[in-house]
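Right after this comes subunit A.
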Amino acid sequence: MPDTHAPHLIRGASPAGGDPVDLLLADGRIAAIGPDLDAPEGAHTTEAAGLVALPGLVDLHTHLREPGREDAETVASGSRSAAMGGYTAVHAMANTDPVADTAGVVEQVWRLGREAGYCDVRPVGAVTVGLAGQQLSEIGAMADSAARVRVFSDDGLCVSDALLMRRALEYVKAFDGVIAQHAQEPRLTQGAQMNEGCVSDRLGLPGWPAVAEEAIIARDCLLTQHVGSRLHVCHVSTKGSVDIIRWAKARGCDVTAEVTPHHLLLTDELVESYDPVYKVNPPLRTAEDVQALREGLADGTIDIVATDHAPHPAEAKETEWSTAAMGMVGLETALAVVQRTMVDTGLLTWEGVADRMSAAPARIGRVHDHGRGLEVGAPANVVLYDPAAPVEVDGAAMASKSGNTPFRGMTLPGSVRATFLRGAPTVLEGKIQ
Partner candidate 1 sequence: MRHLLSTGDLTRDEAVLILDTAAELAQVGDRSVKKLPTLRGRTVVNLFYEDSTRTRTSFELAAKRLSADVINFSAKGSSVSKGESLKDTALTLQAMGADGVVIRHSASGAAHRLANWVDGSVLNAGDGTHEHPTQALLDAFTMRSRLGRLEGLRVAVVGDILHSRVARSNVLLLTTLGAHVTLVAPPTLLPVSVHTWPCEVSYDLDTVLPKSDVVMMLRVQAERMRESFFPSAREYSRNYGLDGERLSHMPEDAIVMHPGPMVRGMEISAEVADSPRCTVTEQVANGVSLRMAVLYLLLGGS
Partner candidate 2 sequence: MRARKPTAGDAGGAPAEVPAGTRAVLDGNEINRALTRIAHEVLERTKGGHGVTLLGIPSRGVPLARRLARRIERVEDLTVPAGSLDITMYRDDLRSAPVRALGRTEIPAGGLDDRVVVLVDDVLFSGRTVRAALDALGDLGRPRAVQLAVLVDRGHRELPIRADYVGKNLPTSLRESVTVRLEETDGHDAVLLGPARPRPGTTEGNA
């Protein structure tokens, strides 16, 4: 593990794209910010001219696969992948085997994250026992556990039973929790393989209508407001969903929403190849949806970017479309995709990026020592990003155990140079420490 005690001086970085300054990290905190800081005795120095400094990124939606599918990812490999992507905290989704529906499992995941030490791993608890959608899991016990779970989700499956959803929303109020809903009406998406539209009709793949997502979001927003709770909508993928969330926020519903990097960039036309690397849940949608998602993220309707990092072993994707697994890895490409789709397009400033990828997700997940601005006294969770270092994406070169990236072969505009977790470098010069 990296040496946490040596101070680290970052020279000439641009905090959130602003004027270059030096940052001194010491004792796990940002000790000083200013021009031409003196390096204390024994300090490491990183030259950061031209690099953007951002608070360590926080992912609200990560699949680390452990326990159960250690062939695809482990807490250790996934948190290394997160560090490489500039993340200092990730939320590990509950759909493991066994499911994270008890205090025992979430504490195990939390402990594995601590042992790996590359980023803070915050387990997400399952809403229902075994993700079966029948009976609430021991949400309170998970909240009270050492893992201090605040986000609950049956992600991968939708809590489609309206009454059960109401109960879950009410129950988490007791400890300021949030239900992160995977919005997918199950009957409307039976056997669904991709976005329903021109492409699915042409390819003869059963379609996944936008309304199957939008109907659940509308219902849940109404429920949330009715019971006065807090709702988070996972991986919003359609224009209609953005419209509904905008409407719900306007009428005072405490709803937040996330969008994935892949939904900000890719469309269902890619499925023409029948290559399951493009198979994901929710599916890639149309260019019109992509545009609406970008605008929603820019105007704050969508609060955050979350990766939905979903590693799968090669054999789960090297198959015919309908039997292939759904999901894409995303931790190591997220920031570059956001730069390309939001910053380079003028839709979002770097300050906006810091909010959507660090401050806001930390706030939603109630992760108190993350997502603070780059200010003296804040925990030294920092990422240094070079926005002018184009890299061709190669799944095989990733820190993740799996290489199922839909961006493979694409050149993305920048790359993470360094990540600091409480002052200790987890990544330096683009390499895991």
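How these were chosen: all candidates are chains of the complex that A comes from, given by their letters.
Here, a contact is a pair of C-beta atoms (placed from the backbone, for glycine too) under 8 Å apart; a residue touches a chain by one contact, two chains touch by 3 or more; residues count from 1.
Predicted model only: the values in this text are computed from it and were never measured.
**Student:** Looking at subunit A, find the partner in this complex that touches it; the options are 1 or 2.
**Tutor:** Candidate touching subunit A in this assembly: 1.
**Student:** Quick one: which bits of subunit A touch candidate 1 in the complex? Just the residue numbers, please.
**Tutor:** Those residues of subunit A that touch candidate 1 are 193, 196-198, 200-207, 209, 273-275, 315, 318-323.
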